[in-house]
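Take a look at the following structure, please.
Here the complex is missing one protein chain, while the rest keep their positions.
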Amino acid sequence: MGEFNSGDTAWMLMSTAMVLFMTPGLAFFYGGLVRGRNAISTISLSFVSMAVASLVWVLWGYSLAFGDGGDLNAFVGDLSYIGLSGIGINDGGNIPDLLFVAFQMMFAIITPALITGAIVERFKFTTYIIFLVLWLTLVYAPICHWVWAEGGWLFDMGALDFAGGTVVHINAGVAALVAAVLVGRRRRPALEPHNVPYVVLGAGILWFGWFGFNAGSGLAANGQGANALLVTNTAAAAAALTWGIMSYVQTKRVSTVGIATGAVAGLVAITPAAGFVNVMGALVLGIGAGIIPYFFVLYRPRMGFDDALDVFGVHGVAGIWGALGTGVFAVEAIGGTAGLLEGNPEQMGAQIAGVAATLIYSGVATFIILKVLDLIPGLGLREPESAEDEGLDLAAHGERAYVADGAD
Amino acid sequence: MGEFNSGDTAWMLMSTAMVLFMTPGLAFFYGGLVRGRNAISTISLSFVSMAVASLVWVLWGYSLAFGDGGDLNAFVGDLSYIGLSGIGINDGGNIPDLLFVAFQMMFAIITPALITGAIVERFKFTTYIIFLVLWLTLVYAPICHWVWAEGGWLFDMGALDFAGGTVVHINAGVAALVAAVLVGRRRRPALEPHNVPYVVLGAGILWFGWFGFNAGSGLAANGQGANALLVTNTAAAAAALTWGIMSYVQTKRVSTVGIATGAVAGLVAITPAAGFVNVMGALVLGIGAGIIPYFFVLYRPRMGFDDALDVFGVHGVAGIWGALGTGVFAVEAIGGTAGLLEGNPEQMGAQIAGVAATLIYSGVATFIILKVLDLIPGLGLREPESAEDEGLDLAAHGERAYVADGAD
Amino acid sequence: MGEFNSGDTAWMLMSTAMVLFMTPGLAFFYGGLVRGRNAISTISLSFVSMAVASLVWVLWGYSLAFGDGGDLNAFVGDLSYIGLSGIGINDGGNIPDLLFVAFQMMFAIITPALITGAIVERFKFTTYIIFLVLWLTLVYAPICHWVWAEGGWLFDMGALDFAGGTVVHINAGVAALVAAVLVGRRRRPALEPHNVPYVVLGAGILWFGWFGFNAGSGLAANGQGANALLVTNTAAAAAALTWGIMSYVQTKRVSTVGIATGAVAGLVAITPAAGFVNVMGALVLGIGAGIIPYFFVLYRPRMGFDDALDVFGVHGVAGIWGALGTGVFAVEAIGGTAGLLEGNPEQMGAQIAGVAATLIYSGVATFIILKVLDLIPGLGLREPESAEDEGLDLAAHGERAYVADGAD
Amino acid sequence: MLSIEAIIRPETIEDVVGELEAVGCRKFYYANVTGTGRQGGVEVFVGRAGQMTRRHERPRTIVRAVIEDGMKDDVINAIIRGARSPGDGEVGDGKIFVTRVEDVIRVRTGETGEDAI
Amino acid sequence: MLSIEAIIRPETIEDVVGELEAVGCRKFYYANVTGTGRQGGVEVFVGRAGQMTRRHERPRTIVRAVIEDGMKDDVINAIIRGARSPGDGEVGDGKIFVTRVEDVIRVRTGETGEDAI
Partner (left out) sequence: MLSIEAIIRPETIEDVVGELEAVGCRKFYYANVTGTGRQGGVEVFVGRAGQMTRRHERPRTIVRAVIEDGMKDDVINAIIRGARSPGDGEVGDGKIFVTRVEDVIRVRTGETGEDAI
């Protein structure tokens, strides 16, 4: 019988719940940014991942990601844990294995949900469901295996990714970019977000949940977890303020959506680093996350692809910055690995490998999956023009976000 | 002095907070489904339970539910813990007794709040407050005692109800049905929900909080808790997806409210089972929860009673399915009790007894309470027609949910 | 290497996250109460504190509050922990020191956010950012030191303030009063809240988060924490119900905003007492918090200053009531200190000293800070009249809370 | 051609729509407005304690149909059937305003006048 | 009978209502619209970084009262008093449109013409 550490287990139960909660948070973050006639559709694209990804994960996703792949173990797991067979409730180390399954599941839920920000307001909902299954199986599970499973090639190379800078954010960011290109531009992109309070609500839930995301990724309630929470908060704060200042300097107004976006960019940037850097490193990572993605997002409209909610700009760019920054600012006393500044330039190699491999593999595989889905009769990536004009809420969901009394 | 397990205590503090948070979540879930002119009234019916039920519980409810009832102990507790007298801060086993009181209190808060979904848009708010006090005392506390207190007759019979399938969901479901019949049909039922994002927000909070509800019900941060969290999530996901597919097959559109409703139905179905089944059992329970209540909800409008938000259809029907399913799918290696599939048909008897007793007692007692309240001069169950037409927000609360600038 | 208690650490990680989440909750609580054209501005005033206060805290705020001030130690800390230098991830007692830093940070975030309720709909956002930095440094950090740092003069005097009745609520309340007077009355105060559901959502999040606030303030997952959670809930419930009854008796309608406000007043009143009183004391504190602030809020409009959202009425008045009530109702068996009712009248002296010192110091220092900011060219406290008329969302943030499709 | 505008109680909109369709008036639009009239306003809470104020206004809905002159009586009677409170009606049931329309143009076809209605 | 429609700044609605009631015009309704006129629009953020765009439109409120001909000047002057910015007014203060109403019917009683106003 397992002798779990009840404190670690308590914290991981909680972290798991918090990361789950991030997905409805994301639904509101994204839902507030689109037009009112696509609010439900946007929210639904995120929310449905809680249904689909959960099932993929317990049925075969976890096994592919964390099983022992034998000869292929550098690249992918196997099907030995299919349906979680063979994992007993008392198996595990300091925490139950089933809890690790659940915690990791929440990452598999939110990663594809992040992608949807690029394709909102025109992507076909039913095709997205199928995409979700394929993408988790063919893209997410392998990359997760590379980075976090013992024997994965990036794991063995020593690439640092504490809570998912590559696995979650760069992965989602590049997939979003590819998807935005393939689905094409929206016919009439909105100028203003339709509901700014929702954006802030979403950002608040994300910030809260991210403490589980990052401080839970050490799988224990200890000093490293406390440090992870503190640096997570610091990077979010620094990036939020920086982004707000950028908008003020440029326009003499402080954009609230900008502050919220900056917070998310900071949270992304600290994600790979949370177990390895101290507060000063977090400050620099945060400030950078308030500047580099800011300019990317600012100039994206001229770039010819319609990544509607700037998923690549925020998650991809800040994720790359964070992954590389981890190699720069890692402090041996925190996470056991020294970074460039502490005289360990080799670490940068592993970090660059992780970034590059994720960009290439996720980009190519996402491209192939979407191309195939586009060709299958009855599927296709895009809703018809009339549905897009009318709004996907009515056209694809038969629902309207807001219905007034009287003249509804 | 108590030697509490700090990890278990940490998790139970957290679970308690999470279950409390479910009630505002429910307020939004319900609040989004009604007409805009009854939004506040609906939200308030749930929210006020946090005020009233909390007081009833610490004053006498807990004592009635968990006190030792002496000769009557099979049926109800006593008043020995009135005002929580005699429970010291260091009393308890692995966790403080006061924490058990608080955790259980959150169930006493949400159960009557669930009922309100049946009676929204016409029930009288002040009468509801009195109903709340009587119902908790005369219905909730006894049933809770039967099932969860040592010596309760269903407890002794070995009826399995891990987190409240009978005590919370069937109980609330049948009370809702009775209340809907007694208060009568709404004059002008809304066709569409007035705010779908609120429905999703509510569902998201409920899903999050349900991890405390179910994984906290083992009162420890251990493998059973981890399993409970995992099966809870699996059932919710399976039911949400199933419900979404049902709506798609029937209408060629995916209802977001349907996905959210399916999630709740799945969460209800797994509630009694969470400590006893594995992921495969949860999958079946979830799929069933996406089908059986679906059809009930679909045909309810033809049934002649106006259970406005389908409390019986979702909580009652899925609760019965879950309670019986627990008897079928229980796995000895998880919770110590084998179910029908593992060759223990006797368990079904206890499960059926639990379901039947709850249906009958709660149905009859709720009927009597409401009939009495209806007859008391100055009370009565229903707002006047003019108030219903104008909307209860203005008529009963002197408030409007949304006030625009300019033409407000 | 530190031997932290993993259960206590788990709970404090969680509590820290919960207190962080209170600030977006407050943003919605306040945001719902104002006019729609100031919704974003109001939300932003709270939310931005998560960015600014976090940085102030890790850079110098924590050090000023909890450093050893040497000769000045009775009044303020020093700069020895600047940038958190010298605090290792394994330093600490039962929990990591870094976690204590983070937990305390969340209090430093929400306290100034509370103040903003008084000055919404006309205060200048950029000036507020600077105010935030100065106020945390010159007002919050010292008072925090007095009360909670070893060697602080109120700490040494034995003034009881479990979770921030003086440090957070009275402090914010009186600062709000001063700020309301200095910034002046709004030109066209709203009559009705623009979004009551947001108010309830905010109150729900606050209630949830307050369990971390109060039950986390003992820094351990133990019996005192469980008691704190229970009394917190009881006081909130009692005050919410009392406030609702008051509104009903006076107007024959139950105000939902009133119930939510009462809950907050109850939570404020129990804050200093949560580690020292039992459920019966909490009940009395809660009922008082539903009556005394009620009358203050009722008559405030006649008082000549425009504390827009009644920050002083709710946080100041209930805070004073709670701080004094702690001296009255403290139970030795709970928190080690007896109150007036248990025959220890001396305690009242310390409580009164804490209240008076906070009122005076915070009032005077806030006055000076704001006067200086008002005089600095280019700053000033107030937006121009045209911006106020148009609404601060468009004027100061270039954003609108709600944008409809078509005629937006 | 006439423009018939009716200001009614929001809760009667479904009945009014039903009556309009029953007399063959199937083209109209409606919107919510805030109205002040003989019917008193409604008491609402001001602030967070028990102050109330009487608003002068109530929620109302405007329905508008542009019709041929010959339909006038049918349409007006339909609206009255849908919007009048049971019995002899109640203060606040609403008003109907009739104005003359010079021309109507159908966007799709460019047709004008009665053909375009 | 005349229909007086005024398009005003939303923040002046309470003043306009007050002035209307002061001259005895106690029946009217109002609604929010989006207006474009000589007054420039307002700069808003587009997207999540610092792009801004100048919207052409601003929030406006429409107030409408149907009155007897004799009230025309009183009502118009009342609206102007309530809606004009202090001093000489400012661009964007609004417009008043006067149109003729052929008939008014009170839903409750069926009264028509001036009696129904």
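Chains: A, B, C, D and E, in written order; residue numbering restarts at 1 for each.
As a working rule, a contact is a pair of C-beta atoms (placed from the backbone, for glycine too) under 8 Å apart; a residue touches a chain by one contact, two chains touch by 3 or more.
Just so it is clear, the model here is predicted, and its values are computed rather than measured.
Novice: The chain left out here touches which displayed chains?
Specialist: The undisplayed chain, in the complete complex, is in contact with A, B, C, D, E.
Novice: Can you say which of B:14, B:119 or B:297 touches the chain missing from this structure?
Specialist: Candidates B:14, B:119 or B:297; residue touching the omitted chain: B:297.
Novice: Considering the complete complex, identify which of B:192, B:342 or B:374 is in touch with the unshown chain.
Specialist: B:192
Novice: Which chain A residues touch the hidden chain?
Specialist: 37, 188, 389-391, 394, 397-400, 407-408
Novice: Applying the definition given at the start, please give the residues of chain D touching the unseen chain.
Specialist: With respect to the unshown chain, the touching residues of chain D are 3, 17, 21, 26-31, 66, 99-110, 116.
Novice: Which residue numbers on chain B touch the omitted chain?
Specialist: 33, 191-192, 243, 246-247, 250-251, 253, 255, 257-258, 261, 294-295, 297-298, 300-301, 309-310, 313-314
Simple rule for what comes next: only the chains that are shown with their structure count from here on.
Novice: Chains shared as neighbours by chain A and chain B?
Specialist: Output, common partners of chain A and chain B: C, D, E.
Novice: What is the distance, in whole Å, between the centres of chain A and chain D, each centre taken as the mean of its C-alpha atoms?
Specialist: 50
Novice: Could you please state the distance in Å, as a whole number, between where the Cα atoms of chain D are centred and where those of chain E are centred?
Specialist: The answer is 19 Å.
Novice: From the mean C-alpha coordinate of chain A to that of chain C, what's the distance rounded to whole Å?
Specialist: The mean C-alpha positions of chain A and chain C differ by 33 Å.
Novice: What parts of chain D, by residue number, touch at least two of the other chains?
Specialist: Chain D, residues with two or more chain partners: 10-11, 31-34, 43-45, 52, 59-60, 62.
Novice: Which chain C residues reach two or more other chains?
Specialist: 5-8, 10-11, 14, 18, 37, 192, 201, 221, 251, 253, 255, 257, 391, 397-400, 408
Novice: Given which chains touch which, is the overall layout a line, a ring, a star, complete, or other?
Specialist: complete
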